[in-house]
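Dropping a structure here in structure tokens format, bear with me for questions.
With one protein chain withheld, the remaining protein chains of the complex are depicted in position.
Chain naming follows the written order as A and B, and within any one chain the residues start at number 1.
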Amino acid sequence: MKNENINHNQEYKYGFTTDIENIKAPKGLSEKTIKFISKIKKEPKWMLDWRLKAFNRLKVSKEPDWQKPKFPKINYQDLYYYSAPKSMKDKPKSLDEVDPKLIETYNKLGIPLNEQKKLSGVAVDAVFDSVSVATTFKGELTKKGIIFCPISEAIQKHPDLVKKYLGSVIPISDHYFATLNSAVFTDGSFVYIPPNTRCPMELSTYFRINASETGQFERTLIIADKGSYVSYLEGCTAPMRDENQLHAANVELIALDDAEIKYSTVQNWYPGDKDGVGGIYNFVTKRGACRGKNSKISWTQVETGSAITWKYPSCILQGDNSVGEFYSIAITNNHQKADTGTKMIHLGKNTKSKIISKGISAGKADNTYRGLVDIGRKALNSRNYTQCDSLLMGNKCGAHTVPYIKNKNSSSTIEHEATTSKINEEQLFYCNQRGLNQEEAVSLIVNGFCKDVLQQLPMEFAVEAQKLVGISLEGSVG
Amino acid sequence: MLNFKINSNEIDNIGNFNAKEKEFRLKNLDSFNKNGFPNKKSEDWKFSDLREIVSKNFKKLDLKLVKTKVQKINFIKEFDHNYIIVTNGELTSSNFKFEEKNKIKVQSYSNNSFTNKQEENPLINLNHALSDKGYFLEIKENYKFKKVLVIYNLYTSNLNENILNCKNKIKIGKNSELHILEYAINHSKKNFFNNIYENVILEESAIYKNISIYNEKSFGYFHKYSSNKLDKKSSSTFFIFPSGLKFNKLDLEFDLNGENSECNLQAASYLNYDDHQEIKTRINHFAPNCKSFQKVKNVLNSESKGVYQGKIFVKDNAQKTDAYQLSKAILLNDSSEFNSKPELEIYADDVKCSHGSSSGNIEEDSIFYLMSRGLSRQESIKLLINGFLSEITDEIKSNSIKNFIVNKLEDQLHEHKKH
Partner (left out) sequence: MLVIKNLKASVDGKDILKGLNISIKPGELHAIMGPNGSGKSTLANVLSGKVGYKISGELKYEGKNLQEIPIDERAQKGIFLAFQYPTEIPGVNTSNFLRTSLNKVRKAQGKQELDALSFIRIIKEKSNELGMDEKMLSRQLNVGFSGGEKKKNEILQMKILEPNLIILDETDSGLDIDALKIVAEGVNSSRTDKKSFLVITHYQRLLNFINPDFVHILSDGKIVKSGSMKLAEDLEKTGYKGIK
């Protein structure tokens, strides 16, 4: 595992690896591996039992195959399910004890863990391969009663909350990758916002896969108690490797009465090279439950990375008057494939949902929006508005829209609109005439096309996301 | 639960077939027997679980049907027309008194193209295995019909838990034009199942217009698969008014194979009771500069269920495609349901493709406006429903046919009101 590589590739600037000693679980998926993970995490028995239950379920379930992008068979026995920097074995008490190489890695990624160099008011939990390496601003948050810590720590310190909510939105038996995650999840973030509390800063987790042949399986659980508010950001990168790496995370959100959760993702896992070699398989299950009345969950995602992306951040609108939102930008270039969208399940009365999806396809990529809007018989006076726009660059790529729309009562309204078009030549000409070159013009127009989604992102992320939009499409217009 | 398996003897009961045809029929029968009626596990039947519907409503499905005497038909008097009469799927008579006879060929249809293509739809398998009736209509090159052709589809009173498997084919030659009104008349008071397979071929610059409507409610359970192939510069236009059946699934596929071909499909229906209706369209843009347009409108009352599945596929070379699709539904009752899946699959970049789908109730503001002008709530709703559906009928060019259709639709709406 000594493969410090220097890379000269401009397109994916996060493609470096960090040379660091690791502790790994035995290769392969088995009860032994699960027990190893549970033990190293010092987990209580109930947690191990929960994992084993998931593992037993996994044995009888099959990988889903209905998605558009197909992928070569994954050999689950050929993966490491746990990898952690050796220096983390006895978890550092403070940042001073963190391996300087790790801190350096995060600085390279533009994520300073040092609180003096804090990102403007963002608390960061950094997850490196399988473990959380540092969580910033803990003290300030604790004062307000907010819990923001690695989920492994929450299992030990806040077992009641974890027991009550873990798996309550994504059940163990949900589908293959969710079940796999339940059996082998390693770390991730846990957030609890107490009643009537507005989280004073953005909370953020930064995921990094470093080790090779390693799958990353984080688990994130966010609970917003009555009348609370939290905005949460997630970012991800990985080194450039010519093997495919699996990332199968589960994210569960729970919003109680009058609570609001805003969850933003900028996903920039390594997408593979120009010829489609390597890259991350990003098979993620994200689901939020608006359990309380007047609650709100809003998903915003900018998906530019990964070789294959399958994810459908969803909202179950149980509480009356609850609101679900989904804003998405998915950019695929070269050989990337994305099949992404959302599910809005309306159960409560007067529930509202909004879906804005922007898909951009270039090179030989394939981009699919797949979504479900289901307004139940009892969800009276509910509304959905959906808008899916696709932009195609070149005729070797594909854009697909597959919405499922179900309306089961007469007082509810669903509106769905979708368009597919190419980048407008007149717009390019106009920008060129004002001195912008082709790539700048494309970046500008595409950013304009995505504006409705970009403006949903918190400021710090919006700037990064805008740049990413440009970078992801480099070389796509001849 | 009805276990509907068919013995291979049934094929011999239909007729004597050569080895090739027999093999084709047996193969398809095997497929059907293996899968049975499709259920919602199959993506195409996600919203219409036919296995459940058939199980619930049929005790048996009888393949044998005693032929009845020629029935008297009340011909349409509102406009001059040619006609053919199809009784329980069988071609029984034809009359082309307004046309040049040598330009038209009409006969009972027997299949003679036995492809090896493995059909995924069990109902197509069933039809391929057992079809024993239908018609073949061919219009030679350079001939434009002077009057509309009415196809009277008659369903007789002796139908009782029968299943009909019909195969029809229409071929329109180069530069020719044909307008058809498909008009169904029902005398049966019992359940029956009609499984139709249709093939429509339009040669270069051919024009085809088709309007279909059911005269009265029936206990028919219909499935129709229609394959339409369009050569360059040809155009096909469909106006579908499909209400009136207990179950109806129209599975319509259009291959725009030639440049500058276009298809236009519009449907309006009013569903009531526990009617279940699905329209499924698949438009394949295989050539550049083609146009397609679909507009599907549903009004759903009581426990009825409406489904629209529409897919637009654009191949990588089909540049300058112009494709538009819209489905709209009004739900009048909290027990009614509308499901849709408007799908785009696009591989060419210089295209204009869009779809829209909406469902909801009638705007209270509109009702309020009309009531403030002196109409009752019921009258206001009726007026608004009429307005909603007339967007489709208004597109029919011939005034006499338009009026005919509008009156039939009025009857349908009125009929439902009485109950």
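Please note the rule applied: a contact is a pair of C-beta atoms (placed from the backbone, for glycine too) under 8 Å apart; a residue touches a chain by one contact, two chains touch by 3 or more.
Fair warning: this is a prediction, and the values are worked out from it, not measured in the lab.
Of the chains on view, those touched by the hidden chain across the whole complex are A. Remark: the omitted chain is touched by one listed residue; of A:D65, A:D160, A:D275 or A:E426 this is A:E426. Checked against the full complex, the one of A:N56, A:T142, A:N196 or A:N437 touching the unshown chain is A:N437.
Counting over the whole complex, subunit A has residues 424, 426-427, 429-438, 440-441, 444-445, 447-452 touching the chain that is not drawn.
To be clear about the criterion, only the chains that are shown with their structure count from here on.
Here the spacing of subunit A and subunit B, counted between their Cα centres, is 44 Å. Residue ranges of subunit A in contact with subunit B, taken from their complex: 66, 377, 380, 390, 392-422. Contact residues on subunit B toward subunit A in their complex (touch as defined above): 43, 46-47, 316-317, 319, 329, 331-361.
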